[in-house]
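Only one protein chain is missing; all other protein chains are in place.
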Amino acid sequence: MEEEQTRELWRIERLQVFFKTRGNDIMAVNEFSLSIYQGERLCLLGESGCGKSVFGMALLKLLPENAEVLGKAYYKGMETVGMSEKTFARLRGTEIAVIPQGAGSSLDPTMRCGKQVEECLRLHEKENSQVCRQKVLSLLKRLELPRLPGIARDYPFELSGGMKQRILVAAGIVCHPQFLLVDEPTKGLDWGCRDKVITLLKKLVEDEETSVLLITHDFNVAKSLADRVVVMYAGEIVEYGMREDVLERPVHPYSKGLLAALPQNGFQAIEGFSPPLDQIPKGCRFHPRCPHATGRCAQEHPNLTDLGEGREVRCFYAEG
Amino acid sequence: MLRAEHVSKSFCVGRGRNTKIQAVLDVSLEINKGEHLGLVGESGCGKSTLARMLAGLIRPDGGTVLLDGQDIQKLPVKARKEFRRKVQIIFQNPQQAFHPRMKLYETLAEPIRLFHLVETREQERLMLEEAMERMGLTTDIFGRYPHEISGGQAQRIALLRSLMLEPKVLIADEPTSMLDVSVQAQILKLIRQTTEENEIALLLISHDMDVIRAMSDKVIFMHESALNLN
Amino acid sequence: MIKYIGKRVLSAAGVLLVVSMLTFFVMQMTPGDTAYVMLTHTFFGTGDLITQEDLDIATEMYDLDRPLTVQYGEWMLGALKGDLGTSYIYKKPVMDLLKLKLPYTCILGFLAFFLGLLLAVPLGILTAVYRNRFLDQAIRIGSVLASSVPGFWLGLILIMFFSVKLKWLPVSGMNEGLKSIVLPCVTLMLGMMPVMIRVTRSSVLDVMGQDYMLFAKAKGQSLFQALLHHGVRNLLPPVITMASLQMGNILGGSVVIETVFMWPGIGNLLYNSIMAKDTNMLQGCVLTIALGYILSMICADILNAALNPKTYRGGGRMA
Partner (left out) sequence: MKCRKFSVQRNLLLWIGGAILLVIIFVLVFGPSLCTHDPLKVDYTLKLRAPCREYPFGTDGMGRSVAARVVYGLRTSMKIAIVVMLISCVIGVCVGVLSGYVGGSVDLILMRVMEVVLAFPDTILALAILGTLGGGMKNQIIALALVRWTKYAKMARDETMRLKKEEYMEAAVAMGNGRFRIVLRYVLPGIIGQILVLATMSIGPIILSGATLSFLGLGVQLPNPELGLLINEGRDFIRSAGHISLFPGLVTALTTLGFNLFGEGLNDYFDPRLKEKAVSD
């Protein structure tokens, strides 16, 4: 696996995101350093409120006005955080694409679904509408949408949650991007659709060999789609490594807790609650909920220590 | 105890043409004392509507909902209040189940004052503090507003508010689908523990099979009962 | 879709009927007998000389003594045939007067309406896109100022300044064609623009906050392109609804403005008929203006229905 990932797609150095509210500045993402390789599928795993979506949006410069991004991020060597919106916009859609969270609200209620998928094609590849329509229909067929081609002429409010999610997936990958950000593909979907979306995503990503940054809180999605997994807690990375290591043999107490809380592992819950981003505890951010926290954890903020073969953990006592 | 006989309900949806969506069609269901019932089905198949009908929040078009043999829609006012005490419901989105501009102490004290469970304010405060301990919550939450606490804490408070009235039946409409996995486990364990302790019958509604399997003795499948009658 | 339009027109006709009934019966309840009032106005300055027997002649002549419902029935039949009775003071059929004066009100009204929209909507969009910048503040303060100024007083001031001092524009009346329409039109426009700017601004702000606009940006569209493709269809409904309401303000305002500028429109006619208590004439004017207002509301509803696919694609299908 190592030799293929020669070319680094993204290199992120100490990325920080602040939200300026009337009271104080809330730090949503703290010191995020990571690199994503060509054709790799990285999963950002964490509970709601840990800043994973904020990181994704910051990377693609889609944050609201009151957000401020510090640090550096290099896409194919080009520094993106400081880049002007005009130049970055040329990358959007063709090279860098997004499948946003909230399938329901990300589709324009007054435009037919087929047209919304075509829009990206027509914007960048300037082909005539007939060719575009054919491309979209073939893509929708690959996504196993029912009632083709009629469904392309339907409006978003006429589709179920699962189908809207697939339309979003289509709109994201129709221009064959090199890097795809997938934000919570299964949130809000019910049980049946969830598996379907996961299998579809898996097939598509393998055919296209695009590199994917997957943001989710759902273990099954991480298990079936990701090569490498990064676990986030309260705005920072606590552990990352290959999927088998992190999901089967987690090292950080929080990752262990997550694994134990799964229904199939007997519902052992982690005590307490993840802290809201404006009340971050001192020292290690997990120490109030960590079963074997010591005095040192409460005082000192641990850094990411390298455990070899690309595994890192943010804890003083995590054994190798 | 709480029984639904051939209950059905349909809603008019969409402007212009009068398209009726049949949310619940001819459902019969019974919850006996101390029983743990699981109701599972696709989202949008009318589970929430059925839950709200059982809790007396929505009037069914057809069929009746009976508590101890009496139709809850025809209860006199006094008995209706007693019905509210016996049958409690907790909702899917904890943060929205509380008045956004009322401190949580007020929200928790409301059932006590409504049913005059205690006379003086000190007793009320003591009662609440003791209940908070049992739920594993700190009393600083009293002074907070709903948007200042996490989903898990909010759902615990909703549970505590319902249990203050010692209900006979607790209906939980997808209590954990909005919560994260770790917090989900806490809430479910709490629900199971409290309902068993106080002999409360539980109707747990969810679209997640694992949750239902882990929590309930009897399981009812709600088939796709949303028929489109336009 | 046609069924929807049909329903709207029907309900509008219903409202119009109720309106006509309302005005008719309320009219008859006026303090002082209609005959007396009519006579005092037709023969000026003879208020106290009118004897009872004059009143009887007048009542009998205009058959005012019959029960109200019969009078209303007769009036209604006439209205359907286009005869709204005769005006006491002008001694001409109400319908002819209305036909004569309607074009003037329409010219003034539509000119003010469309020019107002042409200015207000772009300004609204600008204030939303450049939120909190200097442009936004300036336009908002300007519109609050404009909405605080009484229309008729503004008219007088414009007359005082442009006609009396600078002598560019005529003081009032219709005689100098285009030049005489400028002042009334500007006054009416300034009356409606502040509200239109505010509604456009909040509608554009709402739309810009939507997720599909963020997704459009993620697809590589600039803010302008996103607004064009997705924004327009979503932000128009509230703007169109408010525009139809503003059409009402213009019709209402026309009464005052036409009086100030001596513009020979329906508004002026309505004012004179109120002063002279000429019930038939008053009834005709009120109905015309109400009809115009309801028509503009129906157009707004139809436009909104056309924009919103939900109406002609039925309820959501649970596929």
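Letters are used for the chains, namely A, B and C, taken in the order the chains are written, and counting of residues starts over at 1 for each.
Just so it is clear, contacts are C-beta pairs under 8 Å (C-beta built on N, C-alpha and C of every residue); 3 or more make two chains touch, one makes a residue touch a chain.
Note that this is a predicted model, so its numbers are computed, not measured.
Among C:Lys101, C:Lys277 or C:Lys310, only C:Lys277 touches the chain left out of the display. What chain B contributes to its contact with the hidden chain is residues 52, 55-57, 81, 84-85, 88-89, 91-93, 96-101, 110-111, 114-115, 147, 158, 161, 165.
Residue-level contact of chain C with the missing chain is found at 11, 15-16, 18-19, 22-23, 26-27, 29-31, 132, 137, 140, 144-145, 147-154, 156-157, 159-160, 164, 171, 205-206, 209, 248-249, 251-253, 255-256, 259-260, 270-271, 273-275, 277, 282, 286, 289-290, 293-294.
The definition used in the following text is that only the chains that are shown with their structure count from here on.
Contact analysis places A-C first among chain pairs (by count of C-beta pairs in contact). Centroid to centroid, with C-alpha atoms defining each point, chain A and chain C lie 54 Å apart. With touch defined as above, residues shared between interfaces to two or more other chains in chain C number as follows: 310, 316-318. Shared contact sites, meaning residues of chain A that touch two or more other chains, fall at 160. Against chain A, the residues of chain C that register as touching in their complex are 210-212, 214-222, 225, 229-230, 233-234, 307-310, 313, 316-319. Here chain B touches chain A in the complex through residues 42-44, 150-153, 180-186, 188-189, 207-211, 213-214, going by the rule given at the top.
For chain A in complex with chain B, the residues that touch the partner chain are 47-49, 160-161, 190-192, 217, 219, 257-258, 261-264, 267-271, 273-274, 276.
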